[in-house]
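The complex is shown incomplete by one protein chain, all other protein chains being positioned as in the whole.
On to subunit A.
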């Protein structure tokens, strides 16, 4: 490790512009002649749309589906057997399927005037009974959301294994019904789209706050009937993603079609009301878990019946089933579960279509598994730690393939638990409990699959399959190293960490490395920044491109130094042969400006390399963590205070430990929101009930404690530097650990919380029910 290479907590190169307010987000870009869009959205969850009345005199400024026939439907089907296909119209046709569904685009010189226009439109519809509860969505007689389906479900998956003998042999059996709330991911910057048509290039230029510009480009081309050369997507600075911006948006299609139609720039900026209500789109799971264990806490088997509220449509590219269908494969978690039976349902409801949120299904699965393990521990009179240690995959079994075929690459899972417990004064918590204080201690253990690639995704059969990640490395004539990647940063600090990778390989000063990203015209194709993949995939690709670029530079340098080929080496940003040395700057200058000095057999590809990379195997890295939480509860008010929060985390080799800590801390804060605060309730008519950030509660600085992090660093044997994907990890463990701590505190009262978030009302209800 050097002071600036892989492993260094290098300060972020991107900070300066943000600290001076010079970040450039979609909302900051306003070309001349800009028209702003306000969407007329569905006020009801389920209805037959019978007419749209445009305000008199403004007919030319209101566009409904019939006005934009050039937009094809969004199709995000999965090839999983039994998946039911559906179309998502960019603007509603025939039916309204959730509150907030776009119906028409209203254009004006300002957003306020566009909203005036939307308010003046008349909407005719015949209300239909809403399907607002995923658990009754398939009941006979329920109105069908997609009328060509037999019932309201996108997909059901099963694994059948007869567990009927376990009742007789198990020392303990527990059954738990558990629920997580529907959430809104709520990045501080909402979505935003600016569409322009360039008549010279005959190209649509779409600037969007997106995590996956290349996938958006493909989706736009498909739905608009353009070839991909006619579409350029730019993701400028993006104010937080978390999965919220990993989607092809109906609004993108509409703005694009309007810009092409009108020849004017068209912009839509999502406001918070739209974000909270039209796009409350994640996390809503329901579980019935049955688990059997022996007297030592060793799991004998588990059965899971899981339902995920997938909402009304299948989103592009991840589809409606990624969350529920994954539950089967990730439920065993970091444990050596011997027997397993499951059924998962992706229910279709009159709610916004589901998107994978940081941690994807793992946050719910971890919650279900870990609270069940604690229930077993309580029943058996064992400690939470003992039950974990009895079941975790031991380090000597790595790499380990579990009963559903997940392969864990490396690590010492039990050590993470031991370290977390050792970091907490558990005997003192027990003493306080004995003295009558309502305090509790809870654990969660989990692993996070990241950067899983082709071998995993082809099986889903969704609109994309990640392949070889590509990166370009090239020198400018003055010796600046330019990196071009299709992954894109929206807070992760890739401008810094990829420069560290380049420095590690080529020795170039990170200050002289520039990352070009977020523009499909300038970067190699990539599925984008999601699935904790950027540092593994783009890190590997940048390293490979730099290695190849270095070989070319060495060949030129050796010739200039009149050294034998093979005797020259690259060190500290210079090619060296014996005592002689020539800098990469000088080599770049020679290629571009003094080619007369180049050797005759020089590589004609020059100082510009595009390289592809994929780990082998590409089934994904598995980072893992143990969260250990201490809570105090006011039993009169139901208020929960987190007294202490410990995370022991193994992300393999950390490219920039400071940035990894930031990811873990930020993810954990979001998980605390999932555990205690964030909930988008819907009424029986499918109306969302939290329209402001005063109703939908995001954790603030007083709700998030000073989290203590301890790192283990077990390299992944499969990645370029041993790094593992870790961006989502923090958001997975908190609900499980916090609710386990709460239930530990409530145990003397005989009370138990099962539904998220554990609000004061839910705590008081649990305490009351136990009386």
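In this text, a residue touches a chain if its C-beta (ideal position, glycine included) is under 8 Å from a C-beta of that chain, and two chains touch if they have at least 3 such contacts; residues count from 1.
One rule holds for everything that comes next: contacts and distances are computed from a predicted model.
Engineer: Just by its UniProt name, which of "Carbon-monoxide dehydrogenase small subunit", "FtsX-like permease family protein", "Germination protein" or "DNA repair exonuclease SbcCD nuclease subunit" is the chain not shown in this complex?
Structural biologist: Record says "Carbon-monoxide dehydrogenase small subunit".
Engineer: Looking at the whole complex, which of A:168, A:694 or A:761 touches the chain that is not displayed?
Structural biologist: A:694
Engineer: For the chain that's not shown, point to the residue among A:290, A:670, A:740 or A:754 touching it.
Structural biologist: Of all options in A:290, A:670, A:740 or A:754, contact with the hidden chain holds for A:670.
Engineer: One chain is left out of this view; which of A:15, A:60, A:202 or A:551 touches it in the full complex?
Structural biologist: A:15
Engineer: Of the residues listed, A:71, A:186 or A:588, which one is in contact with the missing chain?
Structural biologist: A:186
Engineer: Out of A:28, A:60, A:165 or A:551, which residue would touch the omitted chain in the full complex?
Structural biologist: Only one listed residue reaches the unshown chain, and that is A:28.
Engineer: For subunit A, which residues reach the chain that was dropped from this view?
Structural biologist: So the residues of subunit A touching the unseen chain are 11-12, 14-25, 27-28, 30, 112-113, 186-189, 237-240, 242, 271-272, 490-493, 658-659, 661-662, 665-670, 692-694, 698, 700-702, 704, 706-707, 730.
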